[in-house]
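A single protein chain has been removed from this complex, and every other one stays in its place.
Which chain is which? They are A and B, in the order written, and residues in each are numbered from 1.
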Amino acid sequence: MGNCIVPYCDGPKSTNIRWTLPAVCFVWQTAMIILFGVFVRYNGESDAHWAEFKMARNITSDIDNDFYFRYPSFQDVHVMIFVGFGFLMTFLKRYSFGGVGFNFLVAAFGLQWALLMQGWFHSLDYTDGMIKIGIENLINADFCVAGCLIAYGAVLGKVSPVQLMVMTLFGITLFAVEEYIISDLLHARDAGGSMVIHIFGGYYGLAISWVLYRPNLKESSQLQGSVYHSDVFAMIGTLFLWMFWPSFNSATCDHGDGQHRAAINTYLSLAATVLTTFAISSLSQKHGKLDMVHIQNSTLAGGVAVGTAAEFMLMPYGSLIVGFCCGLLSTLGYLYITPFMEKKLKIQDTCGIHNLHAMPVGKLYLLYLTPAVQGGYQAAAMCVAVCFGIGGGTLVGLILRMPIWGDVTDDNCFNDEFYWEVPDEEEIVVPVLEYNNHMTPNKHTDM
Amino acid sequence: MGNCIVPYCDGPKSTNIRWTLPAVCFVWQTAMIILFGVFVRYNGESDAHWAEFKMARNITSDIDNDFYFRYPSFQDVHVMIFVGFGFLMTFLKRYSFGGVGFNFLVAAFGLQWALLMQGWFHSLDYTDGMIKIGIENLINADFCVAGCLIAYGAVLGKVSPVQLMVMTLFGITLFAVEEYIISDLLHARDAGGSMVIHIFGGYYGLAISWVLYRPNLKESSQLQGSVYHSDVFAMIGTLFLWMFWPSFNSATCDHGDGQHRAAINTYLSLAATVLTTFAISSLSQKHGKLDMVHIQNSTLAGGVAVGTAAEFMLMPYGSLIVGFCCGLLSTLGYLYITPFMEKKLKIQDTCGIHNLHAMPVGKLYLLYLTPAVQGGYQAAAMCVAVCFGIGGGTLVGLILRMPIWGDVTDDNCFNDEFYWEVPDEEEIVVPVLEYNNHMTPNKHTDM
Partner (left out) sequence: MGNCIVPYCDGPKSTNIRWTLPAVCFVWQTAMIILFGVFVRYNGESDAHWAEFKMARNITSDIDNDFYFRYPSFQDVHVMIFVGFGFLMTFLKRYSFGGVGFNFLVAAFGLQWALLMQGWFHSLDYTDGMIKIGIENLINADFCVAGCLIAYGAVLGKVSPVQLMVMTLFGITLFAVEEYIISDLLHARDAGGSMVIHIFGGYYGLAISWVLYRPNLKESSQLQGSVYHSDVFAMIGTLFLWMFWPSFNSATCDHGDGQHRAAINTYLSLAATVLTTFAISSLSQKHGKLDMVHIQNSTLAGGVAVGTAAEFMLMPYGSLIVGFCCGLLSTLGYLYITPFMEKKLKIQDTCGIHNLHAMPVGKLYLLYLTPAVQGGYQAAAMCVAVCFGIGGGTLVGLILRMPIWGDVTDDNCFNDEFYWEVPDEEEIVVPVLEYNNHMTPNKHTDM
């Protein structure tokens, strides 16, 4: 049935991924195993020789193993990637399986590929040519994956899982190169990866969405919305992203005050964002009613923006100012920029990632907070991120336009039916009925 | 539409918050920025001068930064505040947005105001008159917010977001003063803040609910209940509160055995509570059926009660005894005290916070466990908490009765429609239908 040939929609299309998806999964996973076998080993702190490693560095206690500095933050970041991003994308009424399920798939592949790509650039041990991994590599792999999941937000409901895998493969690759240029060549500070992750991921997704423009998407409009409970599910994603963002921005900071300060700055920035988001959301509606789309997304903008400078001495009030502006700008983005982009620029941004991740104003604001010279490098880094995002996204978008990936037609977007075995909803009444019949005749007479 | 003028309900009322809510958010957030600019800085462990700070105190490793002692517990507490309390309040069939959404708003504001209020009382650096914040301040701010969220439980579905903001502003203020008296003047031990947080928060909410008594609330009765999935959502809140309560009670304890013991005591007390809650819940129903209201709330009572003495040498069996009694008392409270309070005392307690947070018996029990003299101070502290709760709540309740806050009429309570853009539920069937028509005619013939 997913294999429908619908004559009246733009050209017959097959959504059958029975061969392509398994092929991609098996081949790529096998490739990962081989490449890991050739290139990846444990680093000094995760290897059985930790005892010697410790002695050689006069480390007195096991607690000084980097694992204990970073593992709690790593687990928080891990939750953000799989539950945070995953559930944030369950808001569509009939695409919750695809939202959380495909997020799961591409993240699981992405982190393996990221360990390799980032390893070659940052963790290569030149004595034996091996990539040596530890807890910090896992965190960075999750960061790298975040960039691709942000991009997924722009095309949510409009692409096949195979296309998502391709997006991820190229996305991680571009990310690693871009990150290398920004952090190693330009030496720009980017603790929470505002630029490396969010600017790149945002523009990467928008560019792909632009190339994959769907002229008749309105024919799917009845599914491009939420239902009551799908909005509550999405709040799970929002809250876990919001709560753990301090870990996201502090996870890879310097031990001690660096991590400590980054967590405080992010905590404060996010708090301020919530208030301005609620304010603008209410202000924008005829009767002051709040819009779940804003609450689910714009409340996170403060964490994105403060990321670049999370460990700087922003001062608590500085963090609040960043958050204040981001909530305001992001919500306005949903109100004015997203519709404009769709109508004028032909960019269909399902989750409005532009307003949360790509919009540069929040960051530009930050640049003014940071010392001028450093700000110069930040600006250069910003350009690199934007160029990689738009350039890479356009290229990948063209690849994804090939008719072999099993994506749906414009009138069948945002529908899990094509890639998932979806249970019949009607049956939900059966238990109630069957139950009223012979078990509680009295119950309904009471009423 | 939120702006309904309903003649037959008690006086025409406007639920339009388009100007009041944004005004409150913008003005108060701006005030926060200014006050933080004037008063708040980083403390020795989160400041860039940590290196000197470390040397001055002969601290050998960065791992001895308080951040690493408390950050994991902080994140757990943070989850309790936003996901725990937030989802616990999604149980109402048509007020899930308000439950989790307004919880998000007031908590985000409350923690900022709490950092200031508590800072002036506890973290003021007299050398420069600045409040110096670190990870422990963030935890205490979350604690402070918890008190107000408990109060929210009593008025859930009956107040406007603007009223909640006012409740929070005064609640945090009263909390900080009460906390100062209890901990600094009476020197009462209250690790998990059983008194400072739960007793105060509980009575504060009940007093407000009493002043805001709604005579015709039964007209909203069809919405004052759950549906199947909203009860499952509420279990998310229950479980995260239950699981992380050991962190809540140990987060600010002394390093080492203090934190260690507090976690163990809370873990055990909560386990015992679950069994007695299930027992009483089953015993109370004609056919032994369990009631989700009890499971969602009373199972947490053990964590509340053990809080005061969490780091004492209660002994494992002592903790179990506390939990045993609390589950029993709390569930009985839902069965007998809540209905009594509504009928006789005219106190409408939506979430039954009295049985979970305010009921003092569980704590009185604890006092008997603690040495007599210390018990004396505990009792005095208890009185302070109760007085601040009832007194402050009554005052704030009167303020909230002013007709300017945009709250709903008695017959429109527990309904998200007035403050949120709620998606149309009908549409959920559309995909199934539309899908059956032209895509899977075969599917239903199969069946």
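In this text, a residue touches a chain if its C-beta (ideal position, glycine included) is under 8 Å from a C-beta of that chain, and two chains touch if they have at least 3 such contacts.
The structure displayed is predicted, hence computed values, not measured ones.
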Among B:A279, B:A379 or B:I399, residue touching the chain not depicted: B:A279
Touch criterion as defined above, residue of B:I133, B:L186 or B:I295 at the omitted chain: B:I295
Contacts of subunit A with the absent chain, listed as residue ranges: 1-3, 15-22, 25-26, 28-30, 32-34, 36-37, 40-42, 45-51, 54, 60-63, 65-68, 71-72, 75, 78-79, 82-83, 86-87, 90, 94, 96-97, 100-101, 104-105, 108-109, 111-112, 115, 133-135, 138, 161, 229-230, 233, 236, 406, 418-423, 425, 427-432, 434-435, 438-440, 442-443
Touching residues (missing chain, whole complex) on subunit B: 1, 4, 6, 60-61, 63-64, 68-69, 72-73, 76, 93-94, 222-223, 225-229, 231-232, 235-236, 239-240, 242-244, 246-247, 255-257, 259-261, 263-264, 267-268, 270-272, 274-276, 278-280, 282-283, 285-292, 295, 299, 313, 315-317, 320-321, 324, 415, 417, 424-426
